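Just dropping this structure here.
Of the protein chains in this complex, one is absent; all others appear in place.
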Amino acid sequence: MANLWHKLTQHDGNGWWNLPHGPSNELNPPFEGPIGGAWFGNLWRTLTHGNVSHAGVGFYWLVGFVLAVITLLEVWLFTLEGLGGWFIPILLFLSVVKFVGVVAYFMHLRFDNRMFTFFFASAMIIGILIFSILLVIMKYGNQPVLF
Amino acid sequence: MTQAAATEHHEPVENTSTGLNSRKLMMWAFLASDVMFFGVFIATYLVYRGKSLVGPYPSEILDIPITSVSTFVLLMSSLAMVLGLHYVKAGEKNKATLWILVVVVLGAIFMGFQFYEFRTFAHEGLTPRTNIFGTTFFILTGIHGAHVTIGVIWMAFMAYSSHFGQLRQDNALDLEIAGLYWHFVDIVWIVIFTVIYLISASDGPPLGVGPTIIHG
Partner (left out) sequence: MTTKSLRMPQLFPRPKSSTGIWSWIGTVDHKRIGTLYGITSFIWFIVGGLEALMIRGQLASAENDLIGPETYNQLFTMHGTTMVFLVIMPLSAAFFNWLIPLQIGARDVAFPRLNALSFWVFLFGSLLINFSWITGNAPNGGWFGYAPLSGATFNPGLGMTYWVVGLNVLGLASIAAGLNFIVTILNMRAPGMSMFKIPIFTWMTLITSVLIVLAMPVLAVAGIQLMTDRVYGTHFFNSLGGGDPVMWQHIFWLFGHPEVYILILPAMGIVSEVLPTFARKPLFGYPFVVFAGAAIAFMGWFVWSHHMFTVGLGPAANTAFSISTMLIAVPTGVKIFNWLGTLWGGNIRLNTPMLFSISFIAMFTIGGLSGVIHASPPTDAQQQDTYFVVAHFHYVLVGGALLGIFSGIYYWWPKFTGYFLNEKLGIANWALMMIGFNLQFAPMHWLGMDGMPRRIYTYGENMGWETSNMAASIGGAILGLGILVFIINVFYSKMNKVMAGNDPWDGRTLEWSTSSPPPVHDFDEIPQVKYRDDFWFQKYPETIAEYHHDEHDQAVPSGAQLDEVEEALPVVSGGSYGHGDGHSAIHLPDMSYYPFILALGIAGLGAGFLSNNVVIAVGAVILVWGLIGWAMEPVNDPK
């Protein structure tokens, strides 16, 4: 689990979803992919790694495609009935995924200096905390006993 | 990030104490500031959600299919943005100009959708003065629209500079900073779309207000 977290949050070019900084960071021998076979590794590299950059055009298209699919999924979920109480949590989760996708890959936070992440994340954390507290107070605050 | 990793990076190491570009650092700090700015508006919307005393209510007026299209347009403009930046960095001027233009066009389309939406709502009787939904909705999406407008103008300048060769590999940072702003506007819309449109779309009158519907 810690390893998975490390792979998701650190950028050292070691997992198949991790993009190396440059040609020198390419794994040697090339990673063969999670489902086996060099063909997957080759396909992945051709698709995603730019010739010099850590992320190629194909990678951005892929992220864009995933974001588009999630948006369609959201709209589809909207038309469904019977999700009940799950509707809002699922939608919030999906929008968080989209949010993180854009911030991490399009805004390059995933590849960039951690100080930028620190800046943005601190504002997000403070904002989410205080506005959640505000919502709770405004919704339940005037009730005589909360717990 | 360790120093070793920092020097392996492609970006030229700036001659600053942190090694980071000052303008980019400021843009991120500004975005942090803007997070709080939109955060209060969104929190205000959520606090007031379902508190409208008179109609039209969100369930009567929100047009999810139309907004889905405009959301999609804005999302794709983010993709175009990152591609434009990629080609500027790669030195492919014409492709870069093209993709930046795509950003401008998609952004303008989004603005058009918003204009249409505002007009339709006003036509159907929802203005900022009608009820608290109108107040919070129009001010929040209007402020976001103002951000998009600024972004579109900024991107138009970028397309112009790119076309006339002012935007090159060595100052691709200009576009990267503009791009950060653009992506930020996009992620704000991701939140707005979920919170205001999808989640609120079924909000009707609050209990005890308006015509009571008795289910058979």
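Just so it is clear, A and B label the chains in written order, and each chain counts residues from 1 on its own.
Here, a contact is a pair of C-beta atoms (placed from the backbone, for glycine too) under 8 Å apart; a residue touches a chain by one contact, two chains touch by 3 or more.
No experiment lies behind these values; they were computed from the predicted model shown.
When the omitted chain is restored, the residue from B:25, B:109 or B:156 that touches it is B:25. Interface note: of B:33, B:59 or B:94, the residue touching the hidden chain in the full complex is B:33. Subunit A residues in contact with the hidden partner, per the touch definition given at the top, are 114-115, 118, 123, 126, 129-130, 133-134, 137-138, 140-147. Subunit B residues in contact with the hidden partner, per the touch definition given at the top, are 1-3, 6-7, 13-20, 22, 25-26, 29-30, 32-34, 36-37, 40-41, 44, 47-48, 51-53, 128-129, 131-136, 138-139, 143, 157, 161, 164-166.
Just so we're on the same page, only the chains that are shown with their structure count from here on.
The geometric centre of subunit A is 18 Å away from that of subunit B, both derived from CA atoms. The touching residues of subunit A, counted against subunit B in their complex, run 12, 21-22, 24-25, 50, 52-57, 60-61, 63-64, 67-68, 71, 74-75, 77-78, 87-88, 91-92, 94-95, 98-99, 102-103, 105-108, 113-116, 119-120, 122-124, 126-128, 131, 134-135, 138-139.
The residues of subunit B lying in touch with subunit A in their complex are 1, 5-6, 8-10, 18-20, 24-25, 28-29, 31-33, 35-36, 39-40, 42-43, 46-47, 64-65, 68, 71-72, 75-76, 78-79, 81-83, 86, 89-90, 176, 179-180, 183-184, 186-187, 190-191, 193-195, 198-199, 201.
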